[in-house]
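Everything on this sheet refers to the single structure shown next.
The other protein chains are all here in position, but one chain of the complex has been omitted.
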Amino acid sequence: MATDTITVRYFARLREELGTDSEVLALDAEQRTAGDLLNTLAERGGPWRQLAGDQPVMIAVNQAMARPHTRVGPGDEVAFFPPVTGG
Amino acid sequence: MATDTITVRYFARLREELGTDSEVLALDAEQRTAGDLLNTLAERGGPWRQLAGDQPVMIAVNQAMARPHTRVGPGDEVAFFPPVTGG
Amino acid sequence: MDLVQVGEEDFDPAEEYAHLRTSGSGTGAIATFTGLVRDSGDLSGVTGLYLEHYPGMTEQVITGLIHQARERWDLHRVRIIHRVGSLRLTDQIVFVGVSSAHRSDAFAACQFLMDTLKTSVPFWKKELTDSGEHWVEQKASDRQSGERWEE
Partner (left out) sequence: MDLVQVGEEDFDPAEEYAHLRTSGSGTGAIATFTGLVRDSGDLSGVTGLYLEHYPGMTEQVITGLIHQARERWDLHRVRIIHRVGSLRLTDQIVFVGVSSAHRSDAFAACQFLMDTLKTSVPFWKKELTDSGEHWVEQKASDRQSGERWEE
């Protein structure tokens, strides 16, 4: 089913270092929170390791600011990005 | 001597209630401070009494904000007015 | 260039902004405040204002406030305009504009200048209403806003 996937988006420095701006992932039963998803992605190694590193990573779920414990479900849009620097 | 006088100016509500915007006074030896001058003027009675009353009166000496203990001397311009309300 | 202007003529905030913006390529922040005559003063039914001031002293005190602001914050340009005389509802009364490298300096200085304009500069407002006119009393909140800048 199409709704068993989530869209993951990356912005700014993360987008450049990971070499991608978005991907569609099958939702695994073990990935219940944005934090779980971050840890799974970090296991890809290389530049992906920073997602579980010391550098702060901001999270948005469905275009609203979220936290590692925020739950993610089928059809959600999850975004990871560095601390914002507008204004 | 012309320099043995001071100019006293009144503004806003005080100007209206005292019925004058300025006067030149001979400087009395006992009027060494702006506060002394205020008390002397208050002795005129009528609306002048408010100069020594409960209502706050602001003082300027030579166009700089001053206090009752500020000294006044020959040739000075002393001004009395209500609390300011610009801006 | 700093500006201190006190008079009856109206002003154009766009012109002031242009002066603040051209204060060099190190300028990153411009904070402005404009005060207008509003229709709900101490009494209801306000139709206008009359603003009296102490010519000479007014300009001198404002210049002194700008000097104080420059000692406390890193400022590029400061533009202050205050009108006097007869003003109608919705007329512009006062403009304070500050440019700086940083927004915290621009905001703080702009607010300091507005607060102290209300407590330390010899301006007096008289409200005109349908049923007469009366001098505006200084508000305790304005006095407190001015005092918070005293160290």
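By letter and in written order, the chains are A, B and C; residue numbering begins at 1 in each of them.
Keep this in mind: a residue touches a chain if its C-beta (ideal position, glycine included) is under 8 Å from a C-beta of that chain, and two chains touch if they have at least 3 such contacts.
Keep in mind it's a predicted model, so treat the numbers as computed, not measured.
Enquirer: One chain isn't displayed here. Which of the visible ones does it touch?
Expert: A, C
Enquirer: In the full complex, which of C:Ile30, C:Val84 or C:Val136 touches the chain missing from this view?
Expert: The single option touching the absent chain is C:Ile30.
Enquirer: Identify the residues of chain C touching the omitted chain, counting contacts across the whole complex.
Expert: Listed in rising order, the touching residues are 13-14, 17, 21, 25-40, 89-90, 101, 103-104, 106-107, 110-111, 114, 141, 145.
Enquirer: What residue numbers in chain A mark contact with the hidden partner chain?
Expert: Touch with the absent chain occurs at residues 9, 11-13, 58, 60, 63-65, 79, 81-87.
Here, only the chains that are shown with their structure count from here on.
Enquirer: As a test of understanding: of all chains, whose mean C-alpha position lies farthest from that of chain C?
Expert: Looking at centroid distances, A is the chain farthest away.
Enquirer: CA centre of chain B versus CA centre of chain C: separation in Å?
Expert: 26
Enquirer: For chain C, jot down the residues that touch at least 2 other chains.
Expert: none
Enquirer: For chain A, write out the residues touching at least two other chains, lowest number first.
Expert: Answer for chain A, listing residues that touch two or more other chains: there are none.
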